[in-house]
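Every protein chain but one is kept in place in this view of the complex.
When the chains are written out, they are named A, B and C in that same order, and each has its own residue count from 1.
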Amino acid sequence: MPIDKTVNNFADAVSDISDGSVLMIGGFGGAGGMPHLLMLALRDQGARNLTIIGNTAGIAAPTGFGWPEGVEPIDHAILIENGQIAKVIASFPVSGSVSRPNAFEIGFRAGEIELEVVPQGTLAERMRAAGAGIAAFYTPTAAGTMLAEGKESRVFDGRVYVLERALHADFALIRAKTADTLGNLAYAGTSRTFNPPMAAAAMVTIAEVDEIVEPGGIDPERVDTPSIYVQRIVARPPMAEDGVALP
Amino acid sequence: MPIDKTVNNFADAVSDISDGSVLMIGGFGGAGGMPHLLMLALRDQGARNLTIIGNTAGIAAPTGFGWPEGVEPIDHAILIENGQIAKVIASFPVSGSVSRPNAFEIGFRAGEIELEVVPQGTLAERMRAAGAGIAAFYTPTAAGTMLAEGKESRVFDGRVYVLERALHADFALIRAKTADTLGNLAYAGTSRTFNPPMAAAAMVTIAEVDEIVEPGGIDPERVDTPSIYVQRIVARPPMAEDGVALP
Amino acid sequence: MTDPAPRLGREVIAMRVAREFRDGEVVNLGIGIPTLCSDFVPHGVQLMYHSESGLLNCGPLADDGDGDVDLINAGGQFLSPIPGMAFFDSAEAFAMIRGGHVDVTALGALQVSEMGDLANWFLPSRGVGNVGGAMDLAVGAKRVIVAMEHNGRDGTPKIVPECSFPLTGRGCVGLIVTDIAVIEVLPEGGGLRLIEHAPGWDAASIQSQTEAEFSVSQDLTEITLV
Partner (left out) sequence: MTDPAPRLGREVIAMRVAREFRDGEVVNLGIGIPTLCSDFVPHGVQLMYHSESGLLNCGPLADDGDGDVDLINAGGQFLSPIPGMAFFDSAEAFAMIRGGHVDVTALGALQVSEMGDLANWFLPSRGVGNVGGAMDLAVGAKRVIVAMEHNGRDGTPKIVPECSFPLTGRGCVGLIVTDIAVIEVLPEGGGLRLIEHAPGWDAASIQSQTEAEFSVSQDLTEITLV
């Protein structure tokens, strides 16, 4: 059978995410590279007690970070406000402003959500390690800080390094610009960020894309995430039909 | 000053490689992705007691590996035959055939060249670690084999892993298809292989390219090795003028 | 002991290995007999080939003289392009292997032990060897199939209680396909089990060519190629 990883709608794409799953959610924090429609589908699907891993825990609503003016942001906050999130692993979990807390910070202060803060580079590298079969690695980042507490430290060539473990997930919800039916992905500009390492680190990677093309529709030199890392692809409907003017 | 990393000729590009330097030499083993003219220039330059790191130690001459028929292969063997190499670090150092030894195997048997064999994936990952500031990592590859002897082993989640160290170099001689003057590189097909991780792992990376274009001449989505990893670029002369019909 | 019947050819071994591949799997084929497998993939089975040369998905070997030095497999052979390929560097190629993203690999072997240990990279008599990507594939591929002649050229059994040659990986082999038998390596050190025999061979004649002891499947059949 010709390989075709297309799933016809967003509800089907997330239907088997069960309570207690560990999810990676792509993007950097702004509108670009974020799987908006997969998140909306997951909210409607209702799985609870989830761990979400990503750069932020949804900072766009209070700050407008990376969103065009006048567009209502959609990000992790919709899952948090819906009571679906038990734990967050992120580098930039809260709003830049104490006076404008995001949904996560409110839930965290209420003791409803657990938090693990990971330096941004370590977060990306732990995902890459998971995808690459590396169990653990020694990084200089966070050596001698409270984020290294409880972790093994070790000196190589006179410098202190911290042992960090690979970070796996059950599912990755990611966003790309173009997919071919085999699952090869290409991103746009700075929307790549965490999407490729997440695709490699998760058991099941679901990619929300602007368009799906036939094999050959993406230059083979230009494939950013090879199909080996992608299990499902689902296309965003044309904005006009959908009525949702999302970036 | 506008940044321009172009060096005008191959002799200048390798002039400061001194005796005893540690060099990475790009490519997989065949003609593609191999810096032929940089190697010829290094042979003429004459630096000795070099350590060379690469996938092979020059296997094309006896085997024709990855070379078109009728073209005389140029690879690491020209440096070995010229007596410039003291040590080889490679995954595939010798010819596939006992009866057709390459220049390295002859030198190795004569006790003139030292050898460190590294599994191909570990070799690439050790380079990547060097470029990425990771001091060491735990890989399952080679666990329980003679290539793990003398190395720390450790169990994670019930599986045995081997601690491998980052592998740095003084210089990387690599090959790409296109460079812009800033040093951004694009490769062709399977010629990418070890070139990107070597570019990141070396103090000074020298890229031999088929053409040099202005900034903007490479699609920013399609840059395989960003300019941050490249210190010098040098263009191959058009074959017709040069008289050397190299792939 | 003389052979009770002719041994199978390399193509037939490859044909039997190819029957193991499932539709949609990512497959990495080693140098030698495994490379031949791509000619015998069953109808209706679409595979995605992975190569250490930095390639996912490719066409068949290029016609003679039509080779592009920038499109090779891990054996240095020229390939033909097809739509839907992806190129990447060696760090990524092996991230895929080590990270468990390759479903199945077929590899040649010098020796396989009854624990599934594999030795395929170093001949002590030569004193130097090419490990290439073999150790990465041995630990990384979800399933490792060995495709080899049952005995060495001098008749020495290659399936042994313990490998005498330096190992490529420990306990990694799942299935052994040879020119006289198909033998499973049972999980958790459960030893070897004969599941198929070449025409004219039986369990006893195969055991006589095998230094390691194996159990015999209740469903032992003649080797199945279709």
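Here, contacts are C-beta pairs under 8 Å (C-beta built on N, C-alpha and C of every residue); 3 or more make two chains touch, one makes a residue touch a chain.
This one's a predicted model, so the numbers in the text were calculated from it and none came from an experiment.
For the chain that is not shown, the touched chains among those present are A, B, taking the whole complex. Only one of the listed residues, A:20, A:46 or A:144, touches the absent chain: A:144. Of the options A:125, A:180 or A:208, the residue whose C-beta touches the omitted chain is A:125. Touch with the chain that is not drawn comes from one residue among B:12, B:72 or B:214, which is B:214.
The set of chain A residues touching the chain not shown comprises 28-33, 55, 63-69, 91-94, 96, 98, 105, 108-109, 115, 117-125, 127-128, 139-147, 177, 187-197, 224, 247. Residues touching the missing chain, restricted to chain B, are 1-3, 128, 130-134, 180, 182, 184, 200, 214-217, 220-221, 223, 226-229 (touch as defined at the top).
Everything below uses one rule, namely that only the chains that are shown with their structure count from here on.
Taking each chain's centre as the mean of its CA atoms, A is the chain most distant from chain B.
More C-beta pairs touch across one of A-C and B-C than the other; that pair is B-C. Per-chain Cα centroids separate chain B from chain C by 29 Å. Annotation for chain B: residues 125, 139-140, 187-189, 224 touch two or more other chains. Counting only residues that touch two or more partner chains, chain C has 87-88, 94-95, 97-98, 139-140.
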